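Right, one structure below, let's go through it.
Here the complex is missing a single protein chain, while all its other protein chains stay put.
In order of appearance the chains are A and B, and numbering begins at 1 in each one.
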Amino acid sequence: MRSRNADWPVHLILIPVSILMLVPFYWVLKTSITGENIFAYPPSILPSDPHLFNYVEAWYSIPFATYFINSILVVFLAIVANILIDAAAGYALTFHFRGKRLIMLIYLSCMMIPFQATIIPAYLITVNLGLVNTLLGIALPHFSHIILIFIFKASFDALPRSLPEAARMDGVPEWRILLQVMLPLARPAIATSVVLTFIWSWNDFLWPLIVVRDDDVSTLPLGLARFLSYFEDTTAALYAFVVMALVPGILVFFLAQRQFIEGLTAGARKG
Amino acid sequence: MAEVRIAGLRKRYGSVEAVRGIDLDIADGEFIVLVGASGCGKSTTLRMIAGLEEISDGEIWIGDRLVNELPSKERDIAMVFQDYALYPHMSVYDNISFGLRYRISDRAEIKRRVEQAAEILGLTPLLDRKPRQLSGGQRQRVAMGRAIVRDPLVFLFDEPLSNLDAKLRVQMRTEIKRLHNRVRTTFVHVTHDQVEAMTLADRIVLMRNGEIEQIGTPDEIYSTPKTAYVASFIGAPPMNLIPAIVDRSAKPMVRFGEVSLPLSDALSARAGPDGRKVTVGLRPEHFVTLGPRSGASASLPIKVDVVEPLGSDTLLFFSLAGVEGIARVPPEQAVRQGERMMLEPNLDRIVLFDAETGKAL
Partner (left out) sequence: MAIAAQGTSAGRTAGRAGGARSWWTLRRRRALFLFVLLAPSLIIFLLYRLIPLGWNIVLSFEHWSLAKPARFAGLYHYEEMFLYDDVFWEALRNTLYFMLSAVAGIVLAIGLAVLVNARIRGRNVYRTIIFMSYPLMVVAVGIIWRWIYDEKTGLINYALRSVGLIDQPIAFLESFSTALLAIMVAAVWQIIGLYMIIIITGMKSIPGHLYEAASIDGANRWQQFYRITLPLLRPSIFLCLMIGIIMSFTSFDLVFVMTNGGPGHATELLITYIYKTAFNVSKLDYAAALTVFTFFMFLILALVINRFSGGEAGQVEISE
């Protein structure tokens, strides 16, 4: 019980910090279920006349289902593509071959180019590919992430070299070695790539803003921004919409916090 | 079943040469053990036979085919890895049958083979288990089962026993031997353990620094080592190697400082001129203890430093001419630490090596 006595100054700082971190969540949740005029002053600290009416209004006044399905489709495309493409590249990098250094150099230098620095030509390329205003056009730049390639490579490298060798000697084709031996044993890397790809694609805004024109291919962040610009002064329905857009991300975060953190700090641990 | 012929085999990693020209003919059905200290090139040689390493130079023939150019899956060989290489996510049945599925399309035949191999190895009740639910010895058997069902021309074993504890190692050693007796296929087995080599091999290939030091039956390797290195590597405790000088001033002798031993006629013929520096090799079991004042001419006066009773026999540690020596004597002889006595070597079992080259004379 010695420790609990010594702990109180730490809690004295961390509890207010936690409250500060949580207040924005509370505030938007409170606003979204406030039944009366949200512009009343002073604002009520507790939701007055709590109501789900705003959610109903948000659902009907905007094509929420369309945005949501589009977001899910983009995320799904990106996740499947990342597992296949990044695992394949990561597996290739566990071999020794001529030109490997060059390939590594290409990956590492691509890592130094933020996507934001490529938007203009990327837009022109997407136009040339005929992918403007399509879900594939939104998802394509997310199809491979270098950090995930390296996470897959590290996880394959950690498996005993004798596993693929044994399979190879038994005559198992190379691509089956990857799919049936290596990939099932790289489950943590798969989980990490699913979580990170989800968060990155789900939250992506700038790129859809550039390549999407129509409502029926918009994703949730685009829909949110559009809603904001239609109704210059905000309505409670906007905040209901915000909550609905945040929930899937929060769920994924709570379900897979460990994988998420491991993926993000993969670089930090190497250093 | 097939013979394996290796000619002029080399492996280079950049400027480092791991295997430096190996010539080896393995007869059909023979049990060959490649043995040597770590880094001697034995595993690299095995991996080249397996097709897991490219061959820098030389040839490997399996049966009547030159396999240099064949990928390992077409060489008709099976290998048991040091870490067993079991697929952790597959059941024992799937582990054994996985590779087979790409060779045989007949499912019933696969099942028959797996069940038969499981029967031989006593794995039948374990077929549904995952590798992590198995003991070390059982995993070892699964790895062997995977090799057996392939019905290969050659079995390769890469230090398969080194991950087991001492007791299990002895047990699995017997099992490998039994398997060989049963299938009578060519076995190539790599180990760093000389006991394993002695007990398993039809012929031992002792390697050092990427070259073959000696090839021979266990008895040849043990009794007539070609070099001092072989003598010191094989046998536990190893052969005593004592520096000495050939003395032909009276009758032919080898002299260690103050004491000397007479040479047999056969040895004398090979021992070379007076004053030549040699190393005298004597197995620990080739000594008889005598009382301290024994007048026998061919005996060595020693002081016992340490006594190690092993039960079956007793080891005496002594020093002679500045080197440590070991004698193995019957347990009923009560020897005390610090005791002075005479040791009489079996003069017929003396081996002489050139002091400089280490080669047997």
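The criterion applied here is as follows: a residue touches a chain if its C-beta (ideal position, glycine included) is under 8 Å from a C-beta of that chain, and two chains touch if they have at least 3 such contacts.
Model, not experiment: these values are computed from the prediction.
*Asks:* Quick one: which of A:70, A:144, A:162 or A:180 touches the chain that's been left out?
*Replies:* A:144
*Asks:* Out of B:116, B:138, B:162 or B:260, which touches the unshown chain?
*Replies:* B:116
*Asks:* On chain A, what residues meet the omitted chain?
*Replies:* 3-4, 7, 10-11, 13-14, 17-18, 21-25, 27-28, 31, 38-43, 84-86, 88-89, 91-92, 95, 97, 103, 106-108, 110-125, 140-141, 143-147, 149, 171, 174-175, 178, 199-200, 202-203, 205-206, 209-210, 220-221, 224-225, 228, 234, 238-239, 242, 245-246, 249-250, 252-253, 257, 260-261, 264-271
Keep in mind that, in the parts below, only the chains that are shown with their structure count from here on.
*Asks:* Quick one: report the Å distance separating chain A from chain B, using the average Cα coordinate of each chain.
*Replies:* Computed from C-alpha means, the inter-chain centre distance equals 57 Å.
*Asks:* Hey, which residues of chain A end up touching chain B in the complex?
*Replies:* Residues of chain A touching chain B: 160, 162-163, 165-173, 176, 180-181, 184-185.
*Asks:* Show me the residue ranges of chain B that touch chain A in the complex, using the header's touch definition.
*Replies:* Interface residues on the chain B side: 50-52, 71-74, 77-79, 81-85, 87-89, 98-100, 102-103, 146, 150.
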